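Take this structure, written in structure tokens, and hold onto it; I'll ask about it next.
Yeah, one chain of the complex is gone here, protein chain that is, but the others are all in their spots.
Just so it is clear, A, B and C label the chains in written order, and each chain counts residues from 1 on its own.
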Amino acid sequence: MPTINFIQAINEALREEMRRDPGVFVMGEDVEFGAFGATRGLVEEFGKARVRNTPLSEAGFAGAGVGAAMAGLRPVVEIEFASFLYCCMDQICNQAAKLRYMSGGQARLALTYRCVFGAMGSAAAQHSETVYPQFLSVPGLKIVVPSGPADMKGLLKSAIRDDNPVLVFEHGRLGWTQEEVPEGDHLVPLGQASIKREGRDLTIVAIGLMVQKALEAAETLAAEGISAEVLDPRTLVPLDKRSILESVAKTGRLIIADEAHVTGSAASEIAAVVADEGFDYLDAPIKRVASADVPIPFAPALEAAVIPGADRIANAARELCG
Amino acid sequence: MPTINFIQAINEALREEMRRDPGVFVMGEDVEFGAFGATRGLVEEFGKARVRNTPLSEAGFAGAGVGAAMAGLRPVVEIEFASFLYCCMDQICNQAAKLRYMSGGQARLALTYRCVFGAMGSAAAQHSETVYPQFLSVPGLKIVVPSGPADMKGLLKSAIRDDNPVLVFEHGRLGWTQEEVPEGDHLVPLGQASIKREGRDLTIVAIGLMVQKALEAAETLAAEGISAEVLDPRTLVPLDKRSILESVAKTGRLIIADEAHVTGSAASEIAAVVADEGFDYLDAPIKRVASADVPIPFAPALEAAVIPGADRIANAARELCG
Amino acid sequence: MKIDGLPRELLVGMYRTMRTIRRFEERIKELFFMGEIPGFVHASIGEEAVPTGVCSALDPSDRITSNHRGHGHLIAKGGKLRPMMAELFGRRTGYCKGKGGSMHVVDLSIGILGANGIVGAGIPIATGSALASQLTGKKEVSVAFFGDGAANEGTFHESANLAAVWKLPVIFVCENNAYAEWTPISEASAVSDIAIRGQAYGMPGIAVDGNDVCAVYRAAREAVARARAGSGPTLLECKTYRWEGHVVGEEAMLAGKEYRSAEDLAQWKLRCPIERLATALKEAGAATAEELAEIDSRIEKELEDAVTYAKQSEQADPSEAFTDLFA
Partner (left out) sequence: MKIDGLPRELLVGMYRTMRTIRRFEERIKELFFMGEIPGFVHASIGEEAVPTGVCSALDPSDRITSNHRGHGHLIAKGGKLRPMMAELFGRRTGYCKGKGGSMHVVDLSIGILGANGIVGAGIPIATGSALASQLTGKKEVSVAFFGDGAANEGTFHESANLAAVWKLPVIFVCENNAYAEWTPISEASAVSDIAIRGQAYGMPGIAVDGNDVCAVYRAAREAVARARAGSGPTLLECKTYRWEGHVVGEEAMLAGKEYRSAEDLAQWKLRCPIERLATALKEAGAATAEELAEIDSRIEKELEDAVTYAKQSEQADPSEAFTDLFA
């Protein structure tokens, strides 16, 4: 298996799906260039018609994606930074998410939105936000948050082939993370969690970049005799509740690590699910380790204080297992 | 105390605050007319300068509210239906919410956004959504959801006087609900829950219109020997965690009734808070009674199937107390 | 009104379409007040020439997006009365199985991408639909119908620019009925001619009498030809007036407050697009009063058939609320 990085994984997924299906095309701001490298080289292979630089018109081109999907194509729309999703929420939440249902099942929206999210080093409040929780509450959207190159590739390919609107959130810090990635048609189904480390004493459900931090914390905890299971849901909608509940049934303790601001986070949602359906398994309070409820600040020390690190995960674990 | 309805309560709050402070002004689509009556008659008293019909430009006028607030005024911006908030999310979430923090505390945004939300009878998917969960995950915004005329008036007056961006969600079904409302400067502080009915056996935290349904359910349950406490948080941000936790400490059981779609709902957030901070009080799983995870359908029977009613709350209570 | 040069069949067809829209909406107004139709209903009575003229220039494989005031667009594009009516009634036999209602009717089989409850939201969707045609090399045209109010939404601007710079086969049809809800265009837009906005995108901006179905048709035909030839989008402003309230039953909302003059309305009623075409047809000897009456009575039958169909259709079953979310 070749070792590639997160960005290369995106690039391969796009390239393979574009080769496979002429209905797949990519549009977004400067995708011909690919600021982070994800779309680099695509225009050379597929031409300007299928790799389209858009004007700065997020609602316009996010909505053009909806229309092109309704007309039968399979658009992959790039929103450079997740924070800019706020500029096209109507097209995603009122149109893409609802059109199939409102049309009584007529419309098929095979439509993917990709974006970079998360605190990536002094990008400040308007370029660092974790914006998936806002879409959790909107039925009709699938939400994918890969934590490494192999999942990134397999999930993005599944997202593009999915006949529904899918939002793919790519953490900006993961770009250079390397990993072995299966060659060929590597698909990861949407809705299937992955146990990234097995453990007995507590379950850490970790999302996106938090998987790395959780693994780091698990390593530290292991040395202290605490055996942590790290579970990556990989997709928030659909959510693999069963795997989460099974893990909690085994461990009796749950931490959810999420870079979103704690209030209204995906961690809150998962906590609520377990506090209902997994209540009897729980031996301890459910802890959310998430960003503080303030915008992401600019200065490195401030940013680090706001977003969750391995230390905060480990501390929460010690509290639970202490 | 005079008895007035929910709409009149809004109208009185606006009128009183406009009289009190010349910096308060109202803008939005057709506010001179007031489709639901909330702004009716204001233009006659305060003139067209302070009661401004806007063009259909949600991002434009929501953002103009930000600018006017930064320049020291106290705008009250009406977004006719909460679903249209998606058209101006950037101005609310990236600008209004973050500007104070990003400016290191310089900016003061005394800014209120009002909107009608909720399923109000075959208004269908794009006019019936409960859109506050989307803002829960955005630090910097206060969120108010009044459940009746007295709270409506007192909370809106507090929202307008608050020096921060506040979103006020007014349920469309509450318009004609009548209640005695204190005369004079009736203020309800933001961040203070209200016990709408005392009880011993379980706590029902209910939001907005759900308070009525929860009270109805509580009445039914009382006849069956189940004593339900109904708690209205009144504001979701700030959330009066203490009152919720105190109630759960007393009852040991918690239902949260919320018209939002269950996934990513305010109910999820409250459940997560209690599953952490109130875990030791809990004798049973936390139940969320919320809308199903589908857009709000048009046909009356379908709409009724999706949104939560008193029966579903009562059933959940029986399950918990059975 | 000039009908010369237009084939009789087209003209009579346009009469039939306009008349169908008119009667459909008059009928649903009644049904709304009788409590048969729930939700919000927006009537386009008086504006029938716009969808009719435009859609008469389209092929069945062309596509449209509509708005909240959509019945006319849907009927003109070939929407069937039975499933439309059933949808408005909220029945399972409706176009959307009762899930959509008046503001959300869709018929993908005939290129109706949807009415829309969000003002301005259909414009990018039509633009994307046109992009699909360009990408696949199909010679289809897409049309976005929207109002003067919608022309102040950012989506109009972004879509128009996108379409122009990419030379997409899309037509932006602005139904300028002089009001958005109860606010006159003079208070909402700095320009009274929306067509002038075409210049901001290097796009032809054409204004026509929106109550002259032949004028609308001719302008649309030209825009369609332009689009099919790959020469890009057109902004077509049709000046018209709505005879009814913004929403059926608005009187209750307005509490007696007036927002437009009875005189204006009366003036516009004198320019009824249906009457004008009927008169022109009769004057030109292209159709007799009897022939038109025959059409009218056939429309009544179709309409009654649709109402009966809707009334007799089953209510949607509550369990159906939970299907159709994902493909």
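Assume a contact is a pair of C-beta atoms (placed from the backbone, for glycine too) under 8 Å apart; a residue touches a chain by one contact, two chains touch by 3 or more.
As the structure is a computational prediction, the values presented were derived from the model and not from experiment.
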item	value
Shown chains touched by the chain that is not drawn here	A, B, C
Identified contact with the non-displayed chain, of B:Q95, B:S128, B:T177 or B:S247	B:Q95
Contact partner of the left-out chain, one of C:E36, C:E187, C:E250 or C:D317	C:E187
Touch residues of chain B, complete complex, unshown partner	25, 49-50, 52, 54-55, 57-73, 75, 90-91, 94-95, 99-110, 139-140, 142, 163-164
Residues in chain C touching the chain absent from view	152-158, 161, 164-165, 187-191, 196-197, 199-203
Residue numbers in chain A that touch the chain omitted from display	29-30, 32-33, 35-37, 40, 53-60, 83-84, 86-87, 121-127, 292-295, 297-306
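In this section, only the chains that are shown with their structure count from here on.
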item	value
Arrangement of touching chains [line / ring / star / complete / other]	complete
Chain centre separation in whole Å, for chain B relative to chain A (CA means)	29
Of all residues in chain B, the ones touching two or more other chains	83-84, 86-87, 124-126, 292-295, 297
For chain C, residues contacting two or more additional chains	96, 98-100, 104, 116-118, 154, 324-325
